[in-house]
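Quick one: this structure, given as structure tokens, is what I'll be asking you about.
Only one protein chain is missing from this complex, and each of the others stays in its spot.
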Amino acid sequence: MNETTLPREVRIGVIGVGRMGADHVERITRRIKGARVSVVSDYVRATAETVSAGAPGSRVVDTPEEVITAEDVDAVLIASPGQFHREQTTAAIAAGKPVLCEKPLAMTPQDAYEVVRAEAESGGRYVSLGFMRRFDAEYAELKDALDAGELGTPLLLNCKHRNADVPPHFDNAMMVSDSAVHEVDAISYFLEDPVVSVQTVVPRSTEHAHEGLNDPLLFIFRTASGTVVTDELFVNTKAGYEVRTEIVGSRGSATIGLNVGRVTTQQPGGSWGGSVPLDFRPRFLAAYDAEVQAWVDAVADGTNIAARSATAWDGYLAAAVCAAAVQSLSTDGAVEVELDERPR
Amino acid sequence: MNETTLPREVRIGVIGVGRMGADHVERITRRIKGARVSVVSDYVRATAETVSAGAPGSRVVDTPEEVITAEDVDAVLIASPGQFHREQTTAAIAAGKPVLCEKPLAMTPQDAYEVVRAEAESGGRYVSLGFMRRFDAEYAELKDALDAGELGTPLLLNCKHRNADVPPHFDNAMMVSDSAVHEVDAISYFLEDPVVSVQTVVPRSTEHAHEGLNDPLLFIFRTASGTVVTDELFVNTKAGYEVRTEIVGSRGSATIGLNVGRVTTQQPGGSWGGSVPLDFRPRFLAAYDAEVQAWVDAVADGTNIAARSATAWDGYLAAAVCAAAVQSLSTDGAVEVELDERPR
Amino acid sequence: MNETTLPREVRIGVIGVGRMGADHVERITRRIKGARVSVVSDYVRATAETVSAGAPGSRVVDTPEEVITAEDVDAVLIASPGQFHREQTTAAIAAGKPVLCEKPLAMTPQDAYEVVRAEAESGGRYVSLGFMRRFDAEYAELKDALDAGELGTPLLLNCKHRNADVPPHFDNAMMVSDSAVHEVDAISYFLEDPVVSVQTVVPRSTEHAHEGLNDPLLFIFRTASGTVVTDELFVNTKAGYEVRTEIVGSRGSATIGLNVGRVTTQQPGGSWGGSVPLDFRPRFLAAYDAEVQAWVDAVADGTNIAARSATAWDGYLAAAVCAAAVQSLSTDGAVEVELDERPR
Partner (left out) sequence: MNETTLPREVRIGVIGVGRMGADHVERITRRIKGARVSVVSDYVRATAETVSAGAPGSRVVDTPEEVITAEDVDAVLIASPGQFHREQTTAAIAAGKPVLCEKPLAMTPQDAYEVVRAEAESGGRYVSLGFMRRFDAEYAELKDALDAGELGTPLLLNCKHRNADVPPHFDNAMMVSDSAVHEVDAISYFLEDPVVSVQTVVPRSTEHAHEGLNDPLLFIFRTASGTVVTDELFVNTKAGYEVRTEIVGSRGSATIGLNVGRVTTQQPGGSWGGSVPLDFRPRFLAAYDAEVQAWVDAVADGTNIAARSATAWDGYLAAAVCAAAVQSLSTDGAVEVELDERPR
């Protein structure tokens, strides 16, 4: 029998089991190979109890610290509110445990940089950041085509990000931190070329935008190599959830997210077409699964961070670019992105 | 001045100005270069008067014979009911005048063959038959790709023909003579290979089909070279007008009519797509224009029949195949198509 | 701790680890949640050893019987050659163990019926049959649309099945048993309406077909309710792997497999488009994963057969229809499908 190599199941501690964290617990319990949830905590103890009940073999503890230091926790998944991410991620590094942290890595570039430095000083690789789009099949196919040189040099990256609607408290800053942040990381993923400046362009708003929200918004990013990225954000389309990305290269251009494919129908009245989901969850369900599976596999084989995954450095880049983008909301012209040196 | 070559305008006599004929008069008057309607007749004199009033310089006569023999008629367009086509086309041949006859060429293969023989015996080329799809841009592009060898040997031709609905008197025989006849000519156009047999397959009918109509119907044609043609006819889709054609060749396959292109929208509720017309007229408006223009150009340059046009022989082939198709409606298995020799 | 419900991992015995079986072992080992391969056998012992080495915790035995009766085997996956499926599946039923058997269920309708009867007499539900397309996302979406009534009554089902090429021994009978069999099961899946007759239409063959193979072939199936199914098989397209399915219903039609979507490029020379895989494996990789996961989940919860899965009865239907299809290869006209009563 091949017993000697019988793999240990990765035991995961989950901090924060609101909607996103509860999704992860269910995912790990039902679909992720080679892992199980062993410990759960939440600010609201009752929530943690409920979620734990759905994860056989798991138990509830009171604090994030207890999750991180638990003996039966091999790796930590952080889905708590963003303001706690820096502290919890740093604690995981200190405990020498791999961690998958939902975005953002921290609330400021300075705080994010601290995590980067903590990891660098630890001498290990611990931090994966939850930018799930990197694991989407279309994203991966586009990335592979670019890396294979099929498109030549990337000159432009055009992104569109559309939601049917957003809650009333969603404001311009959230347009950056919740929506544009995904395209900011897409720049890191596709181009591997740091953003040096960002400009906001404010078109007239839809009549469906609430007070205090400019919708749509257009961000223009420029990378160190001069690639220009346009990011159109429109979060009250009243249509569906849609993410479209085009890379314009010197040898060809390629687009994903055209919403063509799947079931195409011919319908009464002469219309033809299909439908897109109203929400991001069906669109990226498989990407989340692939992200967590790749993370578990990396933890199991000791590399800790999957090849496609965003790292703490990507989280720092996203924080720095988003800070500049927020500043650009009230600035005429481009705002420069200030980046510290990457520690070694 | 280049006066010597100033071209004579082609003066066209139109027989039958119901909906189709009136469309042709309007087309010639407004859009066809180098032609004008000079004489008009109709079974209902008042209709002819009305239509003629919209065609400056035209006059009304009482009979088809008067149209054909008029001194101010260079070429004849026949849009009368089908049962008069044989006689009127033959009269045009006898008068030595080019004629564009709407389908069908005649009501029986025997009658159609008489027209073919009359033209052959005249020693001239006079008869164009109004299968307008041959002039549709997509049809032409597909034909050109096939002729250029891009698809290799044609093995299968798959046709779909869909209408939103049909009038109550539309029966199985009209499914052949009014609808399938277009695909029968498409076989002549694309494959230039005579049909040798036809079989009808009768699926369960839609609940929207009226008494006495089997809808959809599937015809399976086989050509002399063994290419198989499937023709799906569905005339109560309650959706829109749609014509789809795929050629499956030994080196590639190609499809037209996918209804993708034009304006593509993203709409409330998450749907995306476009729309197709409910009626055949918008779909083939440009094809009709191109057909009549090509005919007028051919008349003006003395060749009389445009390169892409269906001829009397194509009309005979269509009549023979449709006769077999009608017979196959009540036959188990395939019905052979009987063809006479082409006269020289 | 929620220990009481800690689930037992399903221990799977795999019979036959050639290409398909080895894929399943790798799948279960790396991606399927809640299962591991415990026992492996193969006609070639060395092959079993090699494959087992990649599945930690598994061991090799000499015979299928040993796999089926092993104490550390909760469920059996059969990927041996088809001629052994009847016997091995029946043995699994006798052992009271759930079994996922690759197609075919048996080599003749009679043999397949014996498996159906054996399962019926056992009083339990044990047999899942490996028609993986039922778990393909597009197939599932189309099935759900049909079941939701969006398309009305299904009138026609049009299937196209294309391979870039096939090995030299692939003959007309394999066109039925290896290729068309998938569309035969698609009829069961989508229409849940037994096939009553089948006719073969033989077009001219591509010059790329080897001696003794008619390629393409067209099968026309008719169900008890009168729905007509056309199945075009073309296995030497020299293009890519493609599976296209259209359901034409009384309230709308819907198509999957249009190969539009994913990455769309604009390329040198003015071409645009994308690419399809040359092989069926990338096309249906996710479907295989979903199939095996659904089976494992069903075994774990005691239902044994997943909701979308093909059953022994579906295997019998496929065998009966394929037998008639093979007969129709050398028959003029339609061949009736003879079905025994479903045992209760």
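Should a chain be cited, it is by its letter among A, B and C, assigned in written order, with residues numbered from 1 in that chain.
Throughout what follows, contacts are C-beta pairs under 8 Å (C-beta built on N, C-alpha and C of every residue); 3 or more make two chains touch, one makes a residue touch a chain.
Note that this is a predicted model, so its numbers are computed, not measured.
Among the residues C:Thr237, C:Ser250, C:Thr311 or C:Ser328, only C:Thr237 touches the chain that is left out of the figure. Of the candidate positions A:Ala120, A:Ala137 or A:Leu155, contact with the unshown chain belongs to A:Leu155. Looking at A:Val44, A:Ala94, A:Ala173 or A:Val201, the residue that reaches the missing chain in the full complex is A:Val201. Residue B:Leu142 is the one among B:Leu142, B:Val229 or B:Ala312 that touches the chain missing from this view.
Within the complete assembly, C:Val276 is the residue of C:Val73, C:Ala180, C:Val276 or C:Val296 that touches the hidden chain.
By the touch criterion stated above, the residues of chain B touching the omitted chain are 1-3, 5-7, 30-33, 52-53, 55-59, 137-138, 141-142, 145, 150-151, 251-256, 258-268, 293, 297.
In the full complex, the hidden chain is touched by chain A at residues 152-153, 155-156, 158, 201-208, 216, 218, 220, 222, 225-228, 230, 232, 234, 237-239, 248, 250-253, 258, 260, 332-333.
For chain C, the residues touching the chain absent from view are 162, 164, 237-242, 259-260, 264, 266-278.
Everything below uses one rule, namely that only the chains that are shown with their structure count from here on.
Relative to chain A, the most remote chain by averaged C-alpha coordinates is B. Per-chain CA centroids place chain A at a distance of 36 Å from chain C. Centroids of chain A and chain B (each the mean of its C-alpha atoms) stand 57 Å apart. Between the CA-based centres of chain B and chain C the separation comes to 45 Å, rounded to the whole angstrom.
Annotation for chain C: residues 251-253, 258, 260 touch two or more other chains.
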